[in-house]
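What you see is the complex with one protein chain gone and the rest in place.
Just so it is clear, A, B and C label the chains in written order, and each chain counts residues from 1 on its own.
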Amino acid sequence: MATHQQGKKQRSRADWLLLVVGLILGSAFGFWITPTILYAEKPQPLQFNHKLHVEQVDKGCKSCHQFRDDGSFSGIPGLATCKSCHSGDEPLGNTPAEKEFMKYLKANKPIPWHVYSRQPDCVFFSHAAHAENAGLECTKCHGQHGKTEKLRPYEYNRLTGYSRDIWGRGPIGLAGPPDRMKMDDCAKCHRENGVNQACFVCHK
Amino acid sequence: MRRWFDDLPKYADDSSWWPKGTTRCRPEVFLFWLGLPLTIMAYFGVSAFLVLFKGLNQTNMNDYFAFGVWIVVDLAVIALGAGAFFTSFLNYIIGKTELKPIVNAAVLIGFICYTGAILMLGIDIGQPIRGWFGFWHANVHSMLTEVMFCITTYAIVLCIELLPSVLDNRRIGKVPEFGTFSHNLHTIMIVFAAAGTFLSFFHQGSLGGMFGVLYARPFAFRGHLGIWPMTFFLFVMSAIAAGPSFTTLIVMITEKITAKRLTSHKVKMLMGKISGWLLLVYMVCKSVDTLYWAFIYLPSKGLSVGQMYQMPYGSWLVWAELGLFGWLPVVMLLTPRVRESYGLLFLAMLLNCIGVTLNRFIFTIQSLALPVMPFEKFISYLPTWQEWGVASLVLGHGLLIFMLAYRYLPIFPQEPELNQR
Amino acid sequence: MWRKNQVRYGMVIDVDKCTGCGACAVACMSENNVGVLPDETDKIRSITWLRVYQIDNGKPFPDTEVAFFPRPCMHCQGGTSGAPGQAFFQEDTDPQEAHTPCVSVCPAIATDYDDATGIVSQIPTRCIGCRYCVAACPYHARYFNWYDVPWPQGTPRGLSPFVSPRMRGVVEKCTFCYARLQRAKNKAFVGGGKVGEMDYQTACTEACPSGAITFGQLQNPAHKVHKLIQSEFAFRLLEKLGTNPKVYYMSKRKWVRMMADNHLSQAKATQAAASGGHK
Partner (left out) sequence: MDWDRRTFVKFAVGAVIGIHASPLIPKFMDDTAIWTQNWNWVPVPEDGAVAYAHTVNPHTGTGAKAKLIDGRVEGLRAIRVEGNPNHPLSQGGVLPADASALQLLYNSEIRVTKPLLRNRSTGVMTQLSWPQALDLVAGNLANLAKNGQAHMAAALGADPSSTTGQILMRLMQALGSPNVAFTPTPRETMALAGLFMMGQPFLGFDLANANYIVSFGTPLLDGFGAPVAVRKAFAGWRGYPKNQARLVQIEPRASVTASQADQWLACKPGSEGLVALAMCRIMIDEGVYDRAIESAYGWNDADGLPGFKSYLLKNLDRAKTASLAGISLPKLVKMTLAFAKADRAVAVCGPGNSGDPGRLYDFMSVLALNALKGNLGKPGGVVAQQPLPLKSLGGALPEAKPPALAMAGRPFGVNNVHELAQAALAGKPYGLKTLILCGGNFVFNGPQANVMHDLARKTPFVVAITPYMDESAGMADLVLPSTHWLEGWGDSTTPFGSAVSCYGLHRPLVKSVDEAKDGGDILLALAQRLGGPVAAALPFKNLGEAMAKRTQAMGDFKKLAEASYWAQKRPAYGAMRFNTPSGRLELSSRVLRNLLSKGGRDADKTARALGVKAGAQTAFLPHWEEPAAYAEGAAYPLVMQAVPSLRTTWGDEAVTPYMVKILPDTVLANTDKLVVEMHPATAQQLHLQEGDAVLVESSAGSLTAKLTLYAGAAPGMVFVPLGLGHKDFGFQVAGKGMNFNRAVKVTSDPMSGMPIWELTGVSVKKVRG
């Protein structure tokens, strides 16, 4: 009883501040966990200058990222594609990255690239449908990747192993492509363009 | 000199928390009995861990028995828990205030049943961590979606409905904020009663609908009224018929265990009467439905009632469900002399509750046990100990919550005057 | 039965040609990365998208006779044809309402009905494992992953990248080898032209050594299946339930036809028998 009375007497508005403090700290904590703790970084095995290469070739992205005859998409080119230019034993330029690259070439060892835009295994993404049939620009989903001079570190989600580019870099992940590439974004675009949205169009 | 444990009784003394004007057993006795629910909970804990960690292969369910004992128990407890919404519906909305003395108990029991059911459903699905997909990517055509939404929301409503009883605890009530809060709650309780009634009506129905819509399962399928199959309405009716009985049953059992009178017999008789009339309505509909299904629908699918009842799920089930646990309790509950006798009333209500449980069992297990393809074999199913373990959750956490509530919360307003000597 | 100018993929299985060798089932499993458990004799937990049922005419020696029913997913359309509770079932003209037994019950839209192909999909990564669809399917065509698949060391190397392996706790089923259509479409996009009858055939159809399985567009007069389903010897499993399946069967044997529909297709059976079925 007594304590209660006291509490009543000298209870000042001041300690409501604590609620605000708690609120700020709490949300700060939340925003710190996601993304800082949740994501980890890996450097790419070696640097690659898209800008430089795009200038060297004539067919733009398709010079190295080709469609195969069966309509499938080569994605990241294998050493064979590189060899079509890097044929000799001598590097063409004099960047440290290329020296590193020559090692792989000599050992004929595939380069373990980390793919920023790798979708999970359950996704069937048809480049043919988008680039060929619908005639979308690569940049629509890949942004200005082709103009970059160096590869940024590959960030991935510790829990899911997803590349961060899938969930997007925005803290709440509400952005659209090319920043984010979740199913909702695919669905949105399909909806807007009246494309079939049945599950099997994009899942396998 | 004082020894350290001399003070223990003082600390252990919780009498200041007991509801006003009641007496409870000594703390050590109470603690001893708490062991029972805790053991059951431990059994549940082990089973649940195994199932979640190793997967559903820990059960005896299979591609033919997609549902097992868990769904049966879920359906049963949710039906029996219907006492909560229906009693509060009568009490707050129809204004049958004679039920006031038992409405708290009804709500409490409802709360126990629903929380238990939800927990079990969480374990029953193969990917619990993805469970929320059901809400996020909901399919409006699925009866199960309706069930998921209604059950969870109604569980929340039940918490709110239960809150006043908690706040009315002698000590908690002393805190002025809480005191006023609980008072306000009481005044707006009618709103939640209404909400609860609405939600319950739909999920009780949808649970029936879940089976009634399986048009490729002739045993379960029923014709539709609008978008709802007959089972939708049958399940609602059977639930509200059994709910009140179950509530009263629990009260009576508590009375026997505690050797106290908790509600007046008048209230129980009233509950029995309500159950009786509702059960009558249900039994009429159910009988008509069964006849139509057996003699008009099945033949149209090239099937006969005979094929629908194969051992071990023989035709005895029909007689049990409709006769012994159907019409018999109707007759009993509608006979005043039966209601007046404590024992007979108890029996009648028990039969009633068994009846609805049996009905849920038949719709879940037998619907699946019957091969639909002409060249399929008939197979039967027995749960594993892990399945029983998970199923025993409702019992365990039910006992626990009820014991605590009975000890500390004013669940039975009539208790003080009924027990003063 | 099937709307014109609407693609509806379907299958016709000639029971009289089927020798029950199981090549279809095995080809299906290797195409779709189906796993093998330590104990596969536990049939009620064994995942076989295409199960070959053996039936016999129940006659005594020496008139006994067996036949085989390969059973993929029927890709039911639902719809009005013969379905009970007419009010509830919509014309199959409205894809959203195509009342496939399993699709309509899934709470999480893990399975859907694609009106562009008539194929019933199943997306394991969306599935929450409630098994309501398994309960809804009368053909037992849906299978739940009770276990994690124990791939023997090295065997993942032989898996196909075109079908994603499933995890424990989800439902899977025959998809009419949808991945093959996806690839066929890709080819069409790049190489021009359309997806022809032979560009998209299921693994079982290709594998069958006695050509008992035919696959194509049911409503497309240019496709073989279209002609076959007109035959008086063609029938479907449990037609009376109104599931309206896209998998048809053919047999000249009356007892086989009658077996398929709880002996309801009497009229049909006798009529066909009259026009020279064997035995």
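The working rule: contacts are C-beta pairs under 8 Å (C-beta built on N, C-alpha and C of every residue); 3 or more make two chains touch, one makes a residue touch a chain.
Quantities reported herein were computed from a predicted structural model and do not represent experimental measurements.
**Q** Can you list the shown chains that the omitted chain is in contact with?
**A** Per the touch rule above, the missing chain touches A, B, C.
**Q** Which one touches the absent chain: C:Glu31, C:Glu239 or C:Asp261?
**A** Hidden-chain contact among the options goes to C:Glu31.
**Q** Just one of C:Ala184, C:Ala207, C:Leu238 or C:Met259 touches the chain that is missing; which is it?
**A** Going through C:Ala184, C:Ala207, C:Leu238 or C:Met259 one by one, C:Ala207 is the residue touching the chain not shown.
**Q** Taking the full complex into account, what residues of chain B touch the chain not shown?
**A** Residue positions of chain B that touch the missing chain: 127, 129-130, 132-133.
**Q** If the hidden chain were put back, which residues of chain C would touch it?
**A** Its contact residues with the unshown chain are 14, 16-17, 19-23, 25-27, 29-31, 33, 36-43, 46, 48, 51-52, 54, 56, 58-62, 64-67, 125, 148-161, 164-167, 169, 206-212, 231, 233, 250, 252, 275-279.
**Q** Touching the absent chain: which residues on chain A qualify?
**A** Spelled out for chain A, the touching residues are 7, 10-12, 14-16, 18-31, 33-34, 38, 68, 70, 72, 74-78, 110, 112, 120-122, 157, 159-162, 171-173.
The criterion applied here is as follows: only the chains that are shown with their structure count from here on.
**Q** Distance from the CA centroid of chain A to that of chain C, rounded to the nearest Å?
**A** Once rounded, the distance between the two centres reads 38 Å.
**Q** Which residue numbers or ranges of chain A touch two or more of the other chains?
**A** none
**Q** Going by the touch rule set out above, which residues of chain C reach two or more other chains?
**A** Expected reply: 109, 126.
**Q** Contact residues on chain B for chain C in the complex?
**A** 55-57, 61-67, 124-127, 130-131, 133-134, 137-139, 141-145, 148, 210, 213-218, 221, 223-224, 226-227, 229, 297, 300-303, 367-368, 372-376, 379
**Q** Which of the residues in chain C end up touching chain A in this complex?
**A** 109, 111-117, 119, 121, 123-126, 162-165, 175, 178-179, 182-183, 185-191
**Q** Chain C touches which residues of chain A in the complex?
**A** 67, 69-72, 120-122, 124, 126, 128-129, 132-133, 196, 198-201, 203-204
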